[in-house]
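Only a single protein chain was left out; the remaining protein chains are all shown in position.
Which chain is which? They are A, B and C, in the order written, and residues in each are numbered from 1.
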Amino acid sequence: MKAKKSPAERPSRSMLFVPGSNAAWLSTVQVYGADYVMFDLEDSVSVREKDTARLLVHEALKSPVWAGVPVVVRVNAINTPFFRDDLEAVVSAGVAIVRLPMVTDAQMIRHLDAELGVLEGKYGSVPGTTRILAAVESASGVVNAVAIATASPRMMGIALAAYDYAMDMHTTHDAAADESQLFFARCAILHAARVAKIHCYDVIYADVNDTEGFLREVAVIKKLGFDGKSLVNPRQIEPLHNAFAPTPEEVERAHRVVAAAVEAEKVGMGVVALDGKMIDAPIIAAAHRTIRLAQVSGVQVAGGVR
Amino acid sequence: MSGWQGRVPTDAVELAGLVPFAGPAPSTQADKDARRARKVVGSLTEAISRSGLGDGDTISFHHHFREGDLLILQVLAEVEALGIRGLTLASSSLNACHGDVVGYIERGVVSRIYTSGMRGTLAARISRGGLLPHPVQVHSHGGRAALMASGELRPKVAFLGVSACDEFGNANGTSGASRCGSLGYALVDAMFAETVVLVTEQVVAFPNTPAVIRQNRVDLIVVVERVGDPSRINVGATRTTTNPRDLLVARRATDVVEHGGFFVDGFSIQTGSGGAATAVTDYLGERMERRGVKAGWALGGITGSMVALHERGLVGRLLDVQSFDLVAASSLERNPGHTIVSASEYASPAAKAACVDELDVVILSALEIDLDYNVNVLTGSDGLMMGASGGHCDTAAGAKLVVVVAPLIRTRIPTIVERVTTLITPGSNVDVLVTDYGVCVNPRRPAVAERLAAAGIKVTTIEALFARALEICGRPRAVETTDEIVGVVRYRDGSVIDVVRAVAS
Amino acid sequence: MRIEVDAVAGTLESSDALVRVSPAEELRIEVTSTVEAQFGAEIRRTVAEQLDRLGVTEGLISVQDKGALDFVIRARVQGAVLRGAQARPDWRKL
Partner (left out) sequence: MSGADGLETAVEDGCAIGLVDAARDARGLEQVRGLLKASGLGLDADVELFATARDASGRLLACLGLAGDVVKCAASAPEVRGEGVTARLMQRILDEASDRGRTHLFAFTRPGNRAILEGLGFHALAVTDDAVLLENTPFGLSSYVAGLARLRRPGRRIGGVVLNANPFTFGHRYLVERAASECDALHVFVVGEDASAFDAATRLRLVRDGIAGLDLGEQVVVHPGSRYIVSRATFPNYFLAREDARASAAAGLDLQLFRTAIAPALGITDRFVGTEPLSPVTAAYNAEMRWWLAEAPLDAPPIAVHEVARLEVDGEAVSASRVRQGLASGDLDAVARLVPGPTLAHLRSLVSPGHRR
């Protein structure tokens, strides 16, 4: 039986996509410090290479290169002939998280949940430990986001994919030009994620060389409350992490909030105050999040590496 | 009567041992052709003949054109046609473009080589043994100047390729068509060679100032169609890298420079060429602006990236022994703060002062680095020579913070090894290793480790990185060699620090 | 597992390997590698072990290695053999 660490304890700002057919990337991308790496068996793998990519991903998951790293694998959609084989290939190799694309309703998640249960039994994994990340890429997926997000205890996150969603909405997605067409979908999956207490990932930004546009979009989704974003190139990791890093001032204040809370608890005070203002539980929780984020971002109060 | 005869007493005791004036030498100044013919000869063959080059002599070259050098093979062809054999080929470095030297070795034209490094087929053939009658002497850039100063390496003829010079031999690398920029390595040859032959593409009007190679060191001048192809000085690597691994290593290396203890106003730095090194320079510019720190000077091979920092006012002076790209080459002309240093001034341990001794920070690379931080930049782990000693051990000896950057794994070949195949730079001169898998600090430098840790930089150990590499790659089999010594590695002071043995076939 | 048809898996890109299999009455394995000096023996061991695990006792197997890590070589051998045998993988045995 293989036990897995709960993904909720980890930072999850960045999810780096890697084509499951690319041997060089599967051999090297662990060094870039993405919070999650996602091996893709879906869009980036041609139909011709589905079989060999599955084998490559299976072997990669079992290899010492990826030992101890919780890897996400994007399988092909449920209604494709590849789904079952993909799932078996990755669960038999002990995958941590399965990203299911094209999710339109909660039934799909329950189906995946059941399949995972069967395969976990078959291959000796601890039942229920394989987590699910649902990607919604359609109007119905967005509308059903809450049901999807709460459909299984395996759910660790929900993600938006813009290309198909925009087409479904009779529009197009051009991140550099405008993001208003994604506004509703972003809000919808965010609400679903917060209701379900799971992570929420934004769309990819395809133009690797447009750092400015990328950062503009990152600023928008950070403000909205996203946990992170799907990435298509390692070069996007550092700018993303920097953008998500709290400022030294924010970190300092967070430490003071936590210290005040600890002090209040110690002396048995029910009410916590800092600088004459009341601090309630959500503020304390937010302060803990900021400190965690600062720790993974390398930010120190006394101005260290940024 | 010209009025000078009879003025000097022939028997004055006071003049004992002095030679009386015997009349002026016939003047060439009036005759333009005669003036020109003093040095300018019609062909390489004529230059070789007039130089008196004979069997067993030493000929020397510079490698400022790197992969674009066209001179060495031209000269060897002429030398062979003249029936001269058994030469020592002393180039400041040899590159992949010199594969045809193999034939000259086989035919007995070349029998000894002094160089900073080798690559391509020449390197592979020599590494397999049985080709060169005597092992290659591999020296550093500073070490070459020292070998010349000591007299061990004393070229009979230096053939120095320049894009243009005047008829007296005033030359620089910044005029004419094929500009290579600095002529820092060539300056040593011009200083020590018995006969200096400038091979130029063009003779321009006197005086071709500012001259780098000066007329008083030049014996002969020969015009050829091409001496080098400057577009191949930095083949493929002129633009900033987009390779994410290079960028990752560069960012970490920049963190180390920023927090390693020498990032203060007026500091000095050398970064080298290649994707990661160029990226370090770019990142460093951002950090300097953010922190309000300016560098006093930068040394070594100068790149366009470094020129950009200079022009933004972030680096005060550029001391250029070798221009790594055309931007650097042209900057020499327009930026008064960008000046040339000779290999001797740059790095020679025999010089009365060498710039490396004033250097604060150097970024270096490695083909292999062992658990004792010893570095190999000459041989691959398959035992074949494929790199160059360069200024590695010179700068490592001088600089106060020596940062080696390298990917931990190059297509399954771990960079960290138990024992380097060939020792170029002793580990006691290396402070920090930056890889894509993490940063580690030489245990001999606890202060550096503390500073990095205090800044929040995660520091691991070289043993941990080594273990990780083995876990991923498997353990590579040690290279099998024969007893034949094909290379002698000279440390910068001229001592022998290691030997390269032939790879068993 | 018996190789019925010619098949290929993998690529010639750096860090990958190209494996080619053909039907034959004997087992022949040819390996060339850019890291032959350091890892030739280990690669041959991995290939033989994978063929053994897949029950391949005859066929012509050629491996063109471009510095692939062990897991890549395993996957490429599996891929070529399964394609050549027109078979589906047994995930428990791989």
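Following the convention adopted for this analysis, a contact is a pair of C-beta atoms (placed from the backbone, for glycine too) under 8 Å apart; a residue touches a chain by one contact, two chains touch by 3 or more.
A quick note: this is a predicted structure, and the numbers were derived from the prediction, not measured.
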Of the candidates B:Ala388, B:Ile413, B:Val441 or B:Val503, the residue in contact with the absent chain is B:Ala388
Only one of B:Ser268, B:Thr281, B:Ser365 or B:Ser381 touches the unshown chain, namely B:Ser365
Touch assignment to the omitted chain, from B:Ser60, B:Gln74 or B:Ser93, lands on B:Ser93
Missing-chain contacts on chain C, rising order, are 6-8, 11-13, 18, 20, 22, 24, 28, 30, 32, 34, 60, 62, 64
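Note that in this section only the chains that are shown with their structure count from here on.
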Whole-Å distance, C-alpha centre of chain B to that of chain C, is 45
When centres are defined as mean Cα positions, the distance from chain A to chain B in whole Å is 49
Dist(centroid_CA(chain A), centroid_CA(chain C)) in Å evaluates to 35
Where chain B touches two or more other chains at once, the residues are 472
Within chain A, the set of residues that touch 2 or more other chains is 27-28, 65
Chain C residues touching chain A in their complex are 9-11, 13-17, 68-72, 74-76, 78-79, 82-83, 88-89, 91-92, 94
So, in the complex, the side of chain B touching chain A is made of residues 242, 244-245, 247-248, 251, 255, 258-259, 408-409, 436-437, 454-457, 471-472
Note: in the complex, chain A contacts chain C through residues 23-24, 26-28, 51-52, 54-56, 58-60, 62-63, 65, 85, 88-89, 92-93, 122-123
